[in-house]
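Handing you a structure now.
Every protein chain but one is kept in place in this view of the complex.
Order of writing sets the labels: A and B. Residues in every chain begin at 1.
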Amino acid sequence: MYLPTATATEQALLQGFLLGGLYALTALGLSLVLGVLRIINLAHGEFLILGAFLGYYWLQRTGVDPLLGLVVVAPVVAGVGFVVQRWALSPLVRHGDEPALLTTFSLSIIGQNLFIILFTADSRLINRSYGFRALRIGAVSVPEIYLISFAAALVIFGAVHLLMQHSAFGRQVRASAEDPVAAAVVGVRVRRVHALTFALAAGCAAIGGVLAGIAFSFDATTGTSYLLTGFAVVVLGGLGSVAGTLGGGIVLGVVESVGAAVFGDGYLDFIGLMVFLVILALRPQGIFGWARR
Amino acid sequence: MTNTPAPTTSAVEHGTSSAASRLSRALAAGRARPWLPLLAAGAVVVIVYPFLASTYLLQIGFQILLYVAIGEAWNLIAGYGGMVSLGSAAFIGTGAYTLAELTGHGFPLVAAVVAGGAIAAVFAAAISPAMFRLRGVYFSVATLALAEALLLLISTISTFGGTTGLLLRSAVPSYLGLYWWGLGCAALSTAIVVWLLRSRLSLALRAIRDDQDVAQEMGVHAFRTKLVAFVLASFIMGAAGALQSLNTAYVEPSGSFSLQWTIDIVTVVIIGGMATRVGPWIGAVFTVVLVQVLASYPDIHDAITGVILILVIRFAPRGIWGTAVTTSARIRARGARGE
Partner (left out) sequence: MHAVSNPPGSPPRRGALLDVAGVTKRFGAVAAIDGVDLSVPFGEIHGVIGPNGAGKTTLIGLISGAHRLDGGRIVLDGRDITGLDAASRARLGIGRTHQVPRTFPQLTVLENLLLAQHNGARVRSRHRAMATSREILARTGLADAAGRQTRDLPLLSRKRLELARALALEPRILLLDEIGAGLSEPEVEELITLVASLRSQVDGILLVEHVLDVVTAACDNVTVLELGRVLVRGTPAQVLSDAAVAAAYMGTTAAAGEPQAARTPGVPPSQAAAENSVARAERPPVLIVDEVSAHYGGVRALRSVSVEVRQGEVVALLGANGAGKTTLANVVTGIVRADTGSIIAHGVDVTRFPPHEISALGVAHCMEGRRIFGDLSVEENLKVPAAVGRRTVQERLERVYDLFPELAELRRRPGTALSGGQQQMLAIGRALMSDPSLILFDEISLGLAPVVIQRIYESLARLRSSGTAMLLIEQNVERALGLADYVYVLSRGSLALSGHPAAVQQGPELRGLYLGAGGPDPSPSVR
């Protein structure tokens, strides 16, 4: 443990801030599902990694940049999400929280295993030049992929925000989230809204997955790590609040980055988890959030 | 436990040997335990097994018994107590590492195993004030995070060997010896759970699970009750973890603190039957047998387990034993009505 220089601190802050955008993006799907369907999708990380793997193979097969390939990858993963929700989760609605939790847990197990079978357990990295290059901004340097991810996060969060606040579907989602019975009574097809929301969440996870796959290496089991990071972001940002998720991601990114500068790189993930546990213990409604119901 | 209905007169008349007539009189008094012969048979099997089994089968037996021990403990807090912990690996790993450290310093085996349980229990007690503030799914995710955090911590700091782990430096028991250790642990675990379930604590625990707010209105102190159950369960898991380290003769983070433990325990208890005392035994056998059956296809083992879990949760949520009990009760009730 050592006290970093001013430049190193600046760098850590900036990098952490930008990385936070990526974290927020990886957590967006989790936040949506929690806010609307009120379940914690323990298989969230697997949707993310599925996106990463598909992005990897897209690049390999077509040679086209995986960010462009998202046009295909995201809808595919969204489709998987739709099917999963409709057939595995929707029937359990009546049975309480536990069965849904354990079912998503089982889905996570299945997912990770399928990845090993289909893609082997080897570690992968989506190989793009901007994944390695760093941009110099004054005295500090930031990896280009962090900037790209942050920009993507702003775009996606903005799009989701617009969708939620200014479209008919968004109205239906917010109504179903607040009072599903009242929504059904006024004609909203709540089950379909839930399935579509889950699909949207899966799609967002896939986008985050491709970006994460360019920035960091991943393998079949990395999903769990991203699940926990995502949950940390959601808790920090306030459960079920989309805007809060962006803020929570940035906070986590900064804290992790600064902590790693002080304690050493190896502690990055650990610090994230500890922050999460401490926040959960002290203030379950998050830094930005308010206690909902 | 439900009382058996009074037998018809013919059963009483036809009791021949003294044991049979005593049994039928006990049945009539409604105090018999019909599963006693089953228990006796099971005990015989379990004790005779190691003398007939090969080394390979002894290892299988040990695995089953370890799963029983951990399964009973998890069942106590999750099945009866409603606290679905996904972080059992934290306590199992703690026990494993404790034993590895202590035997390295010359501690006798028994003390090291007990210490493994004790340290895990202390750890559980320390985190419970924070953990119990969370209910339901938030508790579950927090336990998951805890296990991951511990795994990362142990991997990173060098005191415990980092990612390489530690080799056990003392002599480890033979496979037969391990089997007896495992049997002892499983028996102890079951005994603790059974004893606990007959106590006032279990009543309070089950009431908290059903309806914590009303339980408190009946004078139950929820935190204390949950704490005792959680600490006891963690003790058992720590001891089992210690035994596992004896089995492998080394400890390392990705094995001792692996998520696979949680996956296996959840499988054992859910398939066997949550909130039943026999469930974990059946579930353990099922799970280990499944591994052997799928031995030719190790790749898809987890996927198949996951599918089975989903199906069981959806269509047979009480697990094998739970469904068997409910079905036989229904058959008996229908029979009684049909007369």
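What we mean here is this: a residue touches a chain if its C-beta (ideal position, glycine included) is under 8 Å from a C-beta of that chain, and two chains touch if they have at least 3 such contacts.
Just so it is clear, the structure is predicted and the values come from calculations on it, not from any experiment.
A.B. asks: With touch defined as in the header, list the contact partners of the absent chain among those displayed.
C.D. replies: A, B
A.B. asks: Looking at the full complex, which residue from B:Leu167, B:Val214 or B:Ala249 touches the chain that isn't shown here?
C.D. replies: The single option touching the absent chain is B:Val214.
A.B. asks: Could you tell which one of A:Ile39, A:Val84 or A:Val190 touches the chain left off the display?
C.D. replies: A:Val190
A.B. asks: For review purposes, identify every residue of chain A that touches the missing chain, sorted by number.
C.D. replies: Residue positions of chain A that touch the missing chain: 168, 171-172, 174-175, 177-179, 181-190.
A.B. asks: Which parts of chain B face the unshown chain closely enough to count as touching?
C.D. replies: Residues 2-3, 200, 203-204, 206-207, 209-211, 213-222, 275 of chain B touch the chain that is not shown.
Criterion: only the chains that are shown with their structure count from here on.
A.B. asks: Please report how many Å separate the Cα centroid of chain A from that of chain B, as a whole number.
C.D. replies: Whole-Å distance between the two chain centres: 34.
A.B. asks: Can you tell me which positions in chain B touch chain A when the two form their complex?
C.D. replies: 82, 84, 86, 130-131, 133-134, 136-138, 140-142, 144-146, 148-149, 152-153, 156, 259, 263, 266, 270, 299-303, 305-307, 309-310, 313-314, 317
A.B. asks: If you look only at chain A, which of its residues touch chain B in the complex?
C.D. replies: Touching chain B from chain A are residues 39-40, 42, 88, 91-92, 95, 97-99, 101-103, 105-110, 112-114, 116-117, 224-225, 228, 231-232, 266-267, 269-270, 273-274, 276-277, 280-281, 284.
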